[in-house]
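One structure is given here, and the rest of the page talks about it.
As you look at this complex, bear in mind that one protein chain is not there, while each of the others sits in place.
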Amino acid sequence: MSGRYGLYVERQTEIHRLHPLTKLVYVLACLLVGWLIPGAWSPYFVLLIGIVPVALAGGVLPQVFRNTVKTVAPFALSLFIIQGLFWTGGTVVQQLGPFSLKAEGLWFAVRGTGRILVAVSGFLFLNYTTRSDELMLALSQKGLPNSISYVVLSTIQIVPRFQQKANTILDAQRSRGLETEGSFLVRTRALLPMVLPLLLGSIVDIDERAIALEVRAFGRQGPRTSLLTLRDTAGQRGARWLMALAVVVVIGWRLWLWLAPRFAA
Amino acid sequence: MIRLSDVTYSYPRGTAPALSDLSLEIPAGQFCAVIGANGAGKTTLCATLAGFVPHFYRGDLSGDVTVAGINLPLSSPAEIAGTVGLVFSNPFNQITGARFSVREEVAFGLENMAVPVAEMESRIEEILRFVGLEGLADRSPFALSGGQQQRLAIASVLVMRPKVIVLDEPTSQLDPVGSREVFTVLRDLAAADDATVFLAEQKLEWVAAFADRVIVLHQGRLVADGLPAEILASPDLERYGLEPTRYTQAARAAQAAGLRHADAPLPVTLEQAVEFFS
Partner (left out) sequence: MNLIIDDVSFTYPAGAEALRGISLHISEGEAVAIVGENGAGKTTLVKHFNGLLKPTRGRVTVGDWDTRTQSVARMAARVGYVFQNPDDQIVERTVADEVAFGPRRLGQSEADVAANSAAALAMVELSEEAQTHPYDLSAPQRKLVTLASVLAMRTPIVIFDEPTMGQDARGVALIGAIIEELKREKRTVIIITHDIDFCAAHFERVVAMADGRVLIDGPAADVLTRADLLATTNVEPPQLIRLAQALGLSAAPLTIDGLIANLQGQ
């Protein structure tokens, strides 16, 4: 949550100019297709053919790559270790002292990591190329309740302030003699007095925020207008339907693959 | 425009009523200031005029509260919004946080009221010029100073064209520059005479400068009501937990020391003080 618009990276590419829903549907389609098509390598196929080109076109490939790897690496490592070493039964690929590395476990980890990579890189691509307020507007136009849209957007802007507040509270306690420098135990114990001011201070603020929103007619029922306008085209609308259709086809195919043997037997 | 009849209100966990037998009538276009010690009921009165007492705070309210013809206790907050605006002291808590620029932040209320986009744009330009933020329309609301944020809060409420705007100590968290910026806007508001302005304020020298009328609250009751020159020079102020401006205090001391006539009216502003002492 670094920039003014959250994760959004300001660029003037065609990708950035696309309607938010187009990008959202695209990412969801990649996710589902990568999940459903059988084979351990299919998520990687989707990653290469689906995510990388659009991230490149959007001028955000370096950020997507860097932050996806940073986020997924620890998870992938534990997945490989746990599934590789503790898969019950199966073919042993390598003996490591008392532990045996299983092929099935490794393939499971490969596929699992691939799925996570698609999900994370897709999510990052979407957020780097789409302003969150435009995305929330697009979803509101399709029926997303205003309260959810408000919570998402205000969280982006208010969370960094929260961190500042936490630092100030810690400073205030240190100024009263709370020792925070030293051993891990000392530092952890120092955090306990912080919980109350952080929580109660926020609750006091929430009252005022709720009132401020009511004053601005936030609680009003009925349709709303928007200063922000979104550009959509017939082509994009058609593309979104096609992508949805493609996903339905893949779901159908997967179901058939799963059910067919039961009918054959 | 504003009428309260025998209003008595207690908060849900309150032991004593926060407001007692309050009756008040404020005509349209008047700039009325309420002063009083902390706990006297200023914030409760502001919340009542904006409909948040009793809707938001619950508790027991008796008596009539009518603002611009709307019976507030019987109306929903959504019905009241747009007719009555409320601005309070913490500028940060009044920024929605859901909009990324000053312009969009001001638009928020108009969007909720389903105002057409073309009309929205002109109203926003007009109000930003009125509060002096037109150069900052594309800035993030969080990149403004306290005084600027408070002017943004006022703009966001004024753009909805309320008949009444209530301000609860809008400058208490601001530095002198921010206070002056806000008071300048309030002075222009008073001069424009379109809306009825109700202001709760501790800084008496500012109240003296442009309120048309001053009322005093003490322990939930209305104890004084009149022109700033009378109320702010009254010897009763101390009894109500208030301290007159140093101009008034100096004038009184001069009278006590025999340097000035005991009958001369006491000054409440710098200009009046200069005249008094010359």
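A and B label the chains in the order they appear, each numbered from 1.
Definition applied: a residue touches a chain if its C-beta (ideal position, glycine included) is under 8 Å from a C-beta of that chain, and two chains touch if they have at least 3 such contacts.
Just so we're clear, the structure is a prediction, and the values are computed from it rather than from any experiment.
Check A:178, A:210 or A:250 against the missing chain and you find that the one touching it is A:178. Considering B:209, B:223 or B:250, the position touching the chain not shown turns out to be B:250 (whole complex). Interface note: of A:77, A:93, A:159 or A:196, the residue touching the hidden chain in the full complex is A:196.
Among B:145, B:184 or B:219, only B:145 touches the chain left out of the display.
The omitted chain makes contact with subunit B at the following residues, 37-39, 89, 145-146, 169, 172-173, 175-177, 202, 205, 241-243, 245-247, 249-250, 253-254, 257, 259, 270, 273-274, 277-278. For subunit A, the residues touching the absent chain in the complete assembly are 165, 168-169, 171-181, 193-194, 196-197, 200-201, 204.
Assume only the chains that are shown with their structure count from here on.
Subunit A and subunit B have Cα centroids lying 44 Å from one another. Residues 4-5, 131, 133, 149-150, 153-154, 157-158, 161, 205, 208-229 of subunit A touch subunit B in their complex.
Across the complex, subunit B meets subunit A through its residues 50, 52, 56, 76-78, 81-82, 85-86, 88, 90, 92-94, 96-100, 103-104, 107-117, 120-121, 124, 140, 142, 153, 156-157, 160.
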